[in-house]
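Complex shown without one protein chain; remaining protein chains in place.
Moving on, here comes subunit A:
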């Protein structure tokens, strides 16, 4: 394979492979330095971006970054590529593709039709030569709408995952956070618990509790326990009421192996979920989580930069028609995304790439205490993702996850965005909030009830 080169400013920069061009063209982040694949200087980075910009999009169909023979994610990407859908942009270079995306020809209809013709590598490539405003402008052109018990991702709306985690999975403690979230108008994407336990019987108990709460209060939403896909399959076999099948996924076969999964297992989980027929308005039922750096952290990145590895995970996701995909952007730590600047850009890249690939993207806008980031950084990313048309964000009491020990967006944060951008929850949930006299919204005006809603009064008085 001939190498790549680009001459600029009196220097000729050489790159051994497409993989190296991609890695060196990536905006700077600590994970690519850790992997020793990042550009050696700012000039080399831009030279790599210039080199990338003049490459035809078709090149990505001919030069796999991770070999087809040894990686089932590459095989999935290549084998499911839709050449007909790709046709409108098949003659473009990466640089011209950016121009095309920013122009009028790229609209909701054309982008939706194009999605099956794009590969993760193509969208990762174009994202590397885009600024933050480009990532936002293009992403907000297209919506990805999914349905289970409500409709998520419509234009002008943003949903929230209510995340009522508790350090010991205590039922009453979880319920207390659920009440808090619901009464702040959160929970339409899913009520999703990260369990402390990994025992199947413990998981089944939590599933029963979530199901009972959703039924008792007739909440148009879905429940999920974020446990391994094999545990969900086992829980279904034991007769537990399971709405969404969860799994963390990554963009290389080897990284997925480190998660204890492969495509066949995901298919098995998907089919097990479908067999339950629990959706009322649709059957999107997979919930995936991803995040830049996961392949590197499993030492399974094959020299591919972390943002491209991440985009490849979306090819895995879209195969199973998920309800929700969530990039947990700042959870992994500063050795992958060092500071607020890197976390903000990564969140926008992930959202952009996912939307272009037809994936219903949400974002866990988050950070750990050893990252150089704070609430201000999260507010910036929250506001930008709201503008870009994010499907959903997390909602947690006071931004503090007392089980996973990190900070994500709060119930209040979601209301901030609803007020600032006029974003409303999923229509079915919005109706429920109004009926329950919890919250009414008129454009950017939010009206929260001052009294306890009648349906919750009795339960809360029991605890008083």
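Keep in mind that, in the parts below, a residue touches a chain if its C-beta (ideal position, glycine included) is under 8 Å from a C-beta of that chain, and two chains touch if they have at least 3 such contacts; residues count from 1.
The definition used in the following text is that contacts and distances are computed from a predicted model.
Asker: Given that one chain of this complex has been left out, which of "Ethanolamine ammonia-lyase small subunit", "Peptide ABC transporter", "Electron transport complex subunit RsxE" or "Septum site-determining protein MinD" is its protein name according to UniProt?
Answerer: "Ethanolamine ammonia-lyase small subunit"
Asker: Can you work out which residue in A:26, A:74, A:160 or A:177 touches the chain that's missing from view?
Answerer: Only one listed residue reaches the unshown chain, and that is A:177.
Asker: From the list A:56, A:202 or A:422, which touches the chain that is not on show?
Answerer: Selected residue, touching the omitted chain: A:202.
Asker: What does the interface between subunit A and the hidden chain look like in terms of residue numbers?
Answerer: The missing chain touches subunit A at positions 30, 33-34, 164-180, 183-184, 196-197, 202, 205, 209, 212-213, 216-217, 334-335, 338, 368-370, 374-375, 396-400, 402, 405-407, 410, 412, 415-416, 418-419, 446, 448, 450-452, 456, 459-460, 462-464.
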